[in-house]
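Please read through the structure below; I'll follow up with questions.
For this view, one protein chain was removed and the others were kept in their places.
Here is subunit A:
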Amino acid sequence: MNNIFTIMKKELFRYLSDRRMLLTTILLPGLMIYIVYSIMGQAMSSQFEVKDDYKTSVFMLDTPQSLKPVFDSLNLDYRDADKSMDEMKMQVENQDCDLIVVFPKDFEQAVAAYDSMTAQTPAPQVEIYYNSSKTESASGYSMITEVLNQYESSMINKFDINANADGGYDLASDKDITGKIFSMLFPMLLMTFIFSACTSLAPESISGEKERGTLTTLLVTPVRRSEIAIGKILALSILALLSGLSSFTGTALSLPKLMAMSGDDVGVNVNVYHVQDYALLLMIVLCSVLLIISLISVVSAYAKNVKEAGTYVSPLMIIIMIVSISTMFGNGTPQENYWYLIPIYNSVQCMSSVFLFSVNAVHVMITFVSNLVYAGIFVWVLTRMFNSEKIMFSK
């Protein structure tokens, strides 16, 4: 037992005493995710946002009388349409003007005469020229299109659906919305972060020691191979857990900002989760970390060097990614117990159920215990590998 602690302490010391390693392995992932996601959210939302007092410049040709009051109520800056069509288009192209709206000359009569059931000619055409690369122009296009669509539907209006926008028709609470979004995104993100953390730690600690010959020095000591394997895996799990939690915190804090890029208030609120939800999540993450780190340790022990270990680990990443996106499909988490015996898949589904507030204690227990058993099997395999001179000293 003492030897396990000695090996654990050494592995932890190695990463935690070195500021550069501490920064790159544990602090930076979370910080970078927070900064990148926040900037992305801000940048994306600002890309679709137009200042409130901005006046959309527009060339309006043959505006029908019935629509003039509507357009006048909008924040439009009318330009003199005394130029040729090509000159006006050039201005929109050069982003000097936002829109050109061209109505047919006898628009109101043509609309009144048009019957979609019997008409053999095309419907009257309103042409709107805009420049999608300019936010204001694209926003102006949406605004005019919306006005015209409303005008069109008002002519044939028989009934409305949820006409009152503030009617509170969507009865989903912040909790439901957050749960739905988090349950789809977070299991995948968490598993990816955990796997990345494990990948950055285990090959260096196992293949690296093998490559440097320091593992031989360790194998000559009167320490059991199983103690070496357990000591290393526990230390690496703690580090991977810290790194995974750092990434998780970064994501959780930046997600509301990232979600804001859609322009709407989507109602994501991390405060809907309570201590017991986080405790359950931690339990699932913990057993997943143990499983993944022990798996990567076995792969790393087989590799001759860190580079080769990286090559072997890459396909595992793809498998984990594929399994992790399973929460985005289907309707909720599976109910049958046997699904929770499948490693990785069980963790992903349990995480999803925690985020959805629909945790099944039996499923979590099966996941926790089975993952620990799988990790135990990998520790046993790693011990055998440390004993195998073919694996330890192969060239």
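As a convention for this text, a contact is a pair of C-beta atoms (placed from the backbone, for glycine too) under 8 Å apart; a residue touches a chain by one contact, two chains touch by 3 or more; residues count from 1.
Simple rule for what comes next: contacts and distances are computed from a predicted model.
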{"item": "Complex member absent from the view - protein name from UniProt, among \"ATP-binding cassette domain-containing protein\", \"ABC transporter permease subunit\", \"Thiamine pyrophosphate-dependent enzyme\" or \"Transketolase\"", "value": "\"ATP-binding cassette domain-containing protein\""}
{"item": "Selected residue (touches chain absent from view) among A:Leu171, A:Val220, A:Ile318 or A:Ala361", "value": "A:Val220"}
{"item": "Touch residues of subunit A, complete complex, unshown partner", "value": "2-3, 6-7, 10, 13-14, 17-18, 21, 209, 212-214, 216-224, 389-390, 392-395"}
